[in-house]
Every structure is written in C-alpha cells, then in structure tokens.
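FYI, not all chains are in this one, though none of them got moved.
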Amino acid sequence: MDASTLQTFTSPVVLFFVLGVAAAFARSDLAIPEAIAKGMSLYLMAAIGLKGGVAVSKSGIDGTVLAALGAGIAASFLIPFLAYAVLKGFGRLDRINAGAVAAHYGSVSVVTFVTAVEILDAQSKPPGGYMVAVMATMETPAILTGLLLARGLGSQGGQPKGELLHEVFFNASVVLLLGAFGIGLIGGADGFAEVSPFFEAGFKGVLCIFLLDMGLIAARRMMDARALTWRLAAIAIGLPLLNGFLGTALGTVIGLDVGSAAALGVLCASASYIAVPAAMRFALPEADPGIYLTMSLSLTFPFNILINIGLISATASLLAGIGAAAP
Amino acid sequence: MIETVTRKRIEILTDTALVKRVTDAIDRVEITGWTVTPVLSGKGREGRWREERVMGTDKVLVLTIAAEDKAMRLAEEIAPILTSHGLLFSMWDVQVIRGERF
C-alpha cells in the first residue's frame, strides 16, 4: 500500500463513510430519511452525467472514447460469466442466486465511480469525461448476462421478455445518467455555467452525506445478515481485486490515460447496489436479496471505497510506467 | 340507519418492483380499484430489512376491496407466485356503504 492509498483516509468524503459505518456498528439511531437519500442519489447521477457531457462536448468523440465504450460494454457482458463460475463453484450458490449475484458484479456502482473520480482528481490523475458514458453503458449488459445464466436461454419464469428488456434499458439510473450526459453535450460549457453553482459546487458535500448514509446502511445490513458463508465473503473481496486489475490492464492496453484506465478498473471492480437489485427483484424474485445485497453493498462497496480504489490507482500508474518504459 | 353490505378486504405485501404484477392481477379479475400504501421495514424468514428505498428493494402494501367471488379469483391468481416472490396475502370481511361500487 503506497502513499496514494493512505491519502484516501484524509478525504472528508471517505471519512463520512467511515463515520456512517462506525455509527451503525455502535448501534446509533442516526439515519438519513430515505427520500433525502434517494434525492441525493438522483442529484449525484444528474451532476456526474452533466459534467461528463460537458467534458465530451469540449474534447469531442475520438477513437479512444469509442475504444473505452467498447471495452466497458464487453467487460459488463463478460464479467458475469467469470463471476458466475466462481460463485457456483467456489461459492456453492445455486443457479438462480449465482446468476443474480453475477449480474451485480458485471454492472457498476455509480457512487464508487464518483468517489474514485474525487480521489483520482486529488492525485492529479483525472479520468476523461467520457468515462461517465462508459459507466452508463456498463450498467445494463451485465443484467442480461446474469439473467441468461440464471434462467437459460428459453424460459423467463413466466415473465414477458419485452417487459423485462424494457425494465433493463429504461431503468431510472441509465435514463438519468445518459439524459444528463446528453444535456451536457447539447448545452456545453455555456449551458453548464448557469447551473454549475448547484451541480458542481454542491457535489462533494452531497457526496459526503450520501456516503455517510451508505456507511450506515451497509453496516446495518451486515449486522442484520444471517450467516453469509465465509466463501461468499471471500468472493466479495477477491472478485473486485481481480476485476479491478483486469479492468485497469484492459484500459492501459487500449491506450487510455492513467486516470481513465484506473476509472475503468474501478468500474469493473465495483458492484451495483441500486440499479441491479431492483431489476433482480423484478426479474428474478426467487433470488435472495440477503445474498446479493449483503455481498455488493456490505462487503464489496466498503472494500472498494476504503482500499481498492487506492490499489487500482497505484496499479494504473505502475502499468502506465511499464507501458512507457516498453519500446 | 345506513345500510351496509359485506365485502372482502384484501391486503398484499409486495416488493415495490412487483407492484405492477399485483395490480395487473387485480385488474385482470375485474376488481374496480386498489390503493398502495408505504411500508418502512420488516422481518420475515429471510431476515430483517429496512432503509431499502435507495436500493429499490423496499416493499409496499396493496389494498383492495372486492366482492367475495372476485376476491377468491384474485387469491387464485396470486397463489402460484406467493412463495417464490415473497408476497404476503391476507383477507377478511368488511362492511362497506354502497356496496354496488365493488
């Protein structure tokens, strides 16, 4: 663990998360009203979408951007296969639950990404604005792969297929992220200037309070959880380590700058706990939320925020160094 | 003295994500209406849940008042997915005014 990893722990954003975890473990009754938490998550998505769109309106769309989009979509489609194999084999889950969990790990966590951007910015490795679009496109492919693994090609459990695809492609976070991205793209820097006091100045503060809440929720769910096996706990740590490395390497290979490669690594490492759980309640109601939420929210999410983002950032720098040294 | 008639009041606890499946079933058996009310937290065989609104895995109660025959048809519509989808179904007799509405 190098300096950049440790630096994480003086960021107020991360400290509020730690405060939330600590308060929950101390069984404090501290709680953010759910409407406020929901509102903050929508705010964060709108803000990150806008910001990404404005950035791309400046930089334009080039080969690198397209490569990053392609890499992200491919990763989201493929990671669930890897995850499914591990979850069924080593994790001993049944087909339905292995598929459901696999979908979470192929998809992404918006807040993990946002926190990573803050940390990478502070380390002078800002990821490209187009990574927001990469994130948005990575949300859904994994859901399809996960369902395919859980149900097979044929049956959808009495669930009309069209309704399901619709649910997947028009889910709230995809629509808001891509919509705000589009508005940023159309409005450009001028349009953004008008609204930037709200969306930019407030961003880090809202992220603090949101992470305080996620710390509370993640730790409470951990305490309420009935026996999660040690095997599943190990996967919830090991998988983001592996995916983070693979994603960063992929990013480096396709020629992304250090920050963007690290961001791709974080996206691969992160597991969804907003878009995918809701989709699973809808499409795989037989799967146990006690498994997939506890893994993605109570183990992988804190691990990423507290440790893995730092590791991935260091890895990205290392790989970039190797790349530069190579002829 | 006001005249009342007896109807069934049905209460279904369901995941927010599955509300539409429940209300579609209510519409299918031609019950005239339904009402959705919020739920904060709970505990069942699958453990405790709370503060799930952010994750979209929270629950609601769907209430509907109907004549007995339609109520029983609804029970039959819902029964197959009751356990797999984690629904909770209960019903009882209530007196309503102007029962022709239901």
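We just call them A and B in the order they show up, numbering each chain from 1.
In the analysis below, a contact is a pair of C-beta atoms (placed from the backbone, for glycine too) under 8 Å apart; a residue touches a chain by one contact, two chains touch by 3 or more.
Please read these numbers as outputs of a predicted model, since none were measured by experiment.
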item	value
Whole-complex copy numbers (one chain of each kind is displayed here)	A x3, B x3
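What we mean here is this: only the chains that are shown with their structure count from here on.
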item	value
For chain A paired with chain B, centre-to-centre distance based on mean C-alpha positions, whole Å	35
Sites on chain B touched by chain A in the complex	15-18, 46-51, 53-58, 81, 84-86
Complex interface listing, chain A residues touching chain B	31, 34-35, 37-38, 41, 213-214, 216-217, 220, 224-226, 273-275, 277-279, 281-282, 285-286, 288-290, 293, 297
